[in-house]
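Comments concern the structure below.
Heads up, one of the protein chains got dropped from this complex, but the rest are sitting where they should.
Coming up: subunit A.
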Amino acid sequence: MPTIQDFHQWPDPHGRFGDFGGQYVAETLMAPLAELTEAYLRLREDPEFLAELDRDLTYYVGRPSPIYHAERLSKHIGGARILLKREDLNHTGAHKINNTIGQALVAKRMGKPRVIAETGAGQHGVATATVAARFGLKCVVYMGAVDIERQKINVYRMKLLGAEVVPVTSGSKTLKDALNEAMRDWVTNVADTFYIIGTVAGPHPYPMMVRDFNAIVGREARVQMLEQYGRLPDVLTACVGGGSNAIGLFHAFLNDSGVRMVGAEAAGEGIATGHHAASLAAGRPGVLHGNRTYVLCDDNGQITETHSVSAGLDYPGVGPEHAFLKDAGRADYVGVTDDEALEAFHLLARTEGILAALESSHAVAQALKLARELPKDGIVLCNLSGRGDKDVHTIAAREGVQV
């Protein structure tokens, strides 16, 4: 691959990031995807749309989110400074709403009265139910039966927000199956339904559109770094399931060749055990959910069941732009185990008074590793993508505590 100068030119008009991405969908979806692509390409240049999005991000979501210097955590580690981009402080408690606000506005402009979504941890489902209520749209959320069991509070939150939660009992009963089911709903109800995909996967234009809506994270962070620290960070880190918060942070920095990027994937019980969700670190190129990317599958091409303590990272594929950044050598992707994430969760809680989501705790764990490797004046910028209130029961159960 030739040296890439401008990482912001991707995807190409076919929705490809180098060898990855594309539109690997059934014929019935080609027309709705073309309709969506056309509408979105028009809206992303439309000053009125962008102004409306900006107003909601400011007054409804609560942007900009601060960059916080985790001093006691940094001191505890004894290495570089660890800065946290506080996406956990957004309305609904995670970065997910950056995207759902954007897509709901697109749905509204396209005249679609019904939105559907898939969800793993429930964060994207809650963020979708929230904006559906905000814009008066009917909302149906597909969620794997296993995830419903481990994320009961988010299920109830969605119901309180007026959404219908549909349990998915096929396959592994987790995020990937919820995505299959949502896609089927969309194929059947395309005329009045907008499918709000929660991550930078799926067929074009989703990886591009979801990235664009989350890229505000990195744009803000880049300005905040220059204003507050007079320099860019040495390294960025974020957790990667589908990869929306990671690409959101990375994107604005992709052309800053001095800034390293490390994605933290869920290594579960360890990559060697096979019980993990590290598609980039341990998978191979394939096709899943409408795009070519790295996938976890067996030699027959069957997608394998994944494991992670965090439902939001429990996904056997990954956004195609991450696959591209990996192969281009622009970003590194490494595994963080369940135990490492939990340890980081506790350490952050005790040193900084922040309960991070289990997903984000993977990024924190990676930030700790990176901080140890860098000198004291170095800077690690970690995307704290969500808050951990939703995970309190999971953590208690794992540690044998009755709540």
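Observations, loosely collected:
Keep in mind that, in the parts below, a contact is a pair of C-beta atoms (placed from the backbone, for glycine too) under 8 Å apart; a residue touches a chain by one contact, two chains touch by 3 or more; residues count from 1.
As a convention for this text, contacts and distances are computed from a predicted model.
Of the names listed as "Peptide/nickel transport system permease protein", "Aspartyl/glutamyl-tRNA(Asn/Gln) amidotransferase subunit C", "Sugar ABC transporter substrate-binding protein" or "Tryptophan synthase alpha chain", the one that matches the UniProt record for the absent chain is "Tryptophan synthase alpha chain". Considering the whole complex, the residue from A:Gly290, A:Gly312, A:Gly335 or A:Gly386 that touches the absent chain is A:Gly290. Checked against the full complex, the one of A:Lys176, A:His276, A:Lys369 or A:Arg387 touching the unshown chain is A:Lys176. Of the candidate positions A:Glu27, A:Glu45, A:Asp377 or A:Glu399, contact with the unshown chain belongs to A:Glu27. For subunit A, the residues touching the absent chain in the complete assembly are 14, 22-28, 30-32, 34, 170-171, 176-177, 180, 183-184, 187-188, 190, 284-290, 295, 297, 299-303.
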